[in-house]
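A protein chain is absent from this complex, but the other protein chains hold their places.
Residue numbering begins at 1 within each chain, and the chains themselves are lettered A, B and C in the order written.
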Amino acid sequence: MFARCVDLAPGWDGASRFLPWIIALMVYLSGLALSATMVLEQIIDRWRAGLQGSITVVVDPFVGSADAQTDARVEAALSVILATPGVLSATPMAKADVAGLVEPWLGKDLLSMDLPIPRLIDVALNRNGDADLAGLAERLGTAVPGSRIEDHKVWLQKVLRLARTSELIAILIVVLIALAAAATVVFATRTGLAVQRDVIEVLHLIGARDAYIARQFQGKAVFPALWGGTIGLLLAGITVAVLWLLARDLEGSLLPTVRLHPPFLAGLAALPLAGAAIASITARVTVMRFLARML
Amino acid sequence: MFARCVDLAPGWDGASRFLPWIIALMVYLSGLALSATMVLEQIIDRWRAGLQGSITVVVDPFVGSADAQTDARVEAALSVILATPGVLSATPMAKADVAGLVEPWLGKDLLSMDLPIPRLIDVALNRNGDADLAGLAERLGTAVPGSRIEDHKVWLQKVLRLARTSELIAILIVVLIALAAAATVVFATRTGLAVQRDVIEVLHLIGARDAYIARQFQGKAVFPALWGGTIGLLLAGITVAVLWLLARDLEGSLLPTVRLHPPFLAGLAALPLAGAAIASITARVTVMRFLARML
Amino acid sequence: MAGANHLVRFENVGMRYGDEPEVLRDITFHLGPGSYHFLTGPSGAGKTSLLRLMYLAHQPSRGSVSIFNHDVASTPRDELPDLRRRIGVVFQNFRLLDHLSALDNVALPLRIAGARRDTIQEHVAELLTWVGLGEYLDAQPRTLSDGEKQRVAIARAVISRPRLLLADEPTGSVDGEQGSRILHLFEELNKIGTTVVLATHDRTIIERYKHPVLHIEQGTLSVRRNVAKGGK
Partner (left out) sequence: MAGANHLVRFENVGMRYGDEPEVLRDITFHLGPGSYHFLTGPSGAGKTSLLRLMYLAHQPSRGSVSIFNHDVASTPRDELPDLRRRIGVVFQNFRLLDHLSALDNVALPLRIAGARRDTIQEHVAELLTWVGLGEYLDAQPRTLSDGEKQRVAIARAVISRPRLLLADEPTGSVDGEQGSRILHLFEELNKIGTTVVLATHDRTIIERYKHPVLHIEQGTLSVRRNVAKGGK
């Protein structure tokens, strides 16, 4: 009957049995939020690639207008484009090149007739993909009527911005949840200890040293935090997997194949450890502070 | 010294002082998730409006081909389009109308030369905006080379689908958080009561009726749940407001002016009430169950 | 089964905690109204357990217990609180409610029975003053000495003038003079009709007051007339 090893601190049962569940919940929510951030990050990366490089601005010739007039309008468009932040350079394409592009549609015969064909301007953008295309489109519309940006890139950029905002929000939420989780673990640990003040005091009066008592309670706090955290992480993993399958089913082309980057995995794995560390430190601080009030 | 009203149940101090904070946290997270769902819903609504109505399919004439050949290709495109789910009708535009559209670009002189001008097909979509445009584009590409859908609507639809998936995920998360919140409130309330079993038992032995005892503890559970919930809601409101301002700053045009619909507001306001109700019911059930085990 | 009008009647009662062996076996006795008994027996014999059966905190594992002519097993659950309100209990470990002041602790039985606030106030303060705690009306139990706690517990047990008073070692923590006052109070209550059962280890008490003794040993009960054997 004496074989088992005796810990002096009570287990986390009764009032404090729910510490691991609280930690599980917090790790779960943090895991979800962290995953969301990671997915957003990768989507944004992929979309951004689509915006890198260049866009094309089209300047339509007016019917019956002279080449010179159109040239002037291309110049006007160029100055507007070059004044736009995020634009690296803008090169009007040679008429011959444009003709080559239009040929499949209009046919050689027509082209040779010296038709007024549209002028194209190749605009190189910086790598961030953050050039203000919407503003550019607007300014072009007023300054050079009959010019326009090739359409879908403007859209893509708007979407990208929204995704970026979402990512920012997701990161903020991760931070908020992390703070809330830390606060909850602190609360739950202290709550668990509140019931055990008498145990602490008796151990103290019997002659146990402060560090010894604190160690007992720390040990008892780490384990439930660890398994609570692990359960939370597993549940988060399952949830993310399910959501991901669902999302993939609904829409294949826009979502990139998400890769599990090692730093992200490390971050996730750290969640239960962080929970355990917070619980342990809280237990130590709480016990030590309580003891410090005694002789 | 006897003036104050005496409640028989202990206040939620000490071990259970943290019930309101847990509830605050849960209401906070639920509030965030609910708000996210609402914003997504409204964004989707707005984008969907852009997809309603019609799209235009362009069938380019091949150079030098006869009108009859082009007509055949238009017919082929029509059959592909009409076989697509979500398409209500497809009407080829009369050549004269197309000419009218192209006129500003090519000029009357050219048009009168009987050039092979592109044919346009007006496709009416159902109101949901869920027609499979990406699939259509693909099938058109193989069945009728040289035909295409006007570009940005396809994009818009992809984005819309992603937003829908996000909304689904957000709703799932709301449900998960709500469940977790309910579980936590139940846990926290039971934890609070665990410490007070002796009080319950003494009241019982002194001759208090079960319902009377339960009422005392219910009353004590409702109040902290209510104020915890209100604090959580306020914090959620502040967070959402800040995030919203941030998002608006970054990107004006894609986000609709979000309206606070009354049902949404009612849902938010119900969160603290739900927390209080759960706490109250849990307190009652816990006390009653504990009492039922006694003679 | 036999004659009516017993305040307490045990017939072949057995009692156990959980799955453990029986703590009490074949207990048969009855207490008439207005009687006064001591309850003795070595530590761990089952005195507290017997009292638990009497104040309806525990169900017998066999046999029948009747209190105030109500068979406990067959009384509907919602009638038990009424029986309990007619029983005053001094618990061995006091069982005061830590979050209530001494005054509110003592007022508890009156409040639960729905007494008027002003009568409560007056009676409670008076009784606490009588047991020597006039200065501690507003004290929290945790700031009281053990003897003071015990006196609060006694006041709570007698405040509602119970018909049956069960006291488990009620003078274990108080000094001799206070103990005498308390025992005197019990005598007075007994004279006006309260049935008293008082569990104690204190031989001087048993010898001073010549009440019959219920003695528990090895789980069985014997009733002894308490003839003076050299008491003071």
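Here are some notes:
Note that a residue touches a chain if its C-beta (ideal position, glycine included) is under 8 Å from a C-beta of that chain, and two chains touch if they have at least 3 such contacts.
Note that the coordinates shown come from a computational prediction; the quantities given were computed from them, not determined experimentally.
Considering the complete complex, the chain that is not shown touches A, C. The chain that is not drawn here is touched, among residues C:S101, C:Q178 or C:T195, by C:Q178. Of C:G14, C:G34 or C:G147, it is C:G147 that touches the chain left out of the display. Those residues of subunit A that touch the chain absent from the view are 1-2, 6, 8, 10-11, 198-199, 202-209, 212, 294-295. As for the chain not pictured, it touches subunit C at residues 17, 40-44, 48, 92-93, 132, 143-148, 150-151, 169, 172-179, 201, 203-204.
In this section, only the chains that are shown with their structure count from here on.
Summarising the inter-chain layout, the chain whose CA centre lies farthest from the centre of subunit B is C. Chain B has the C-alpha centroid lying closest to the overall centroid of all protein C-alpha atoms shown.
Measuring from the averaged C-alpha position of subunit A to that of subunit C gives a distance of 68 Å.
As a whole-number value, the distance joining the C-alpha centres of subunit B and subunit C reads 64 Å. One simple way to say how far apart two chains are is to compare their mean CA positions; for subunit A and subunit B this gives 19 Å.
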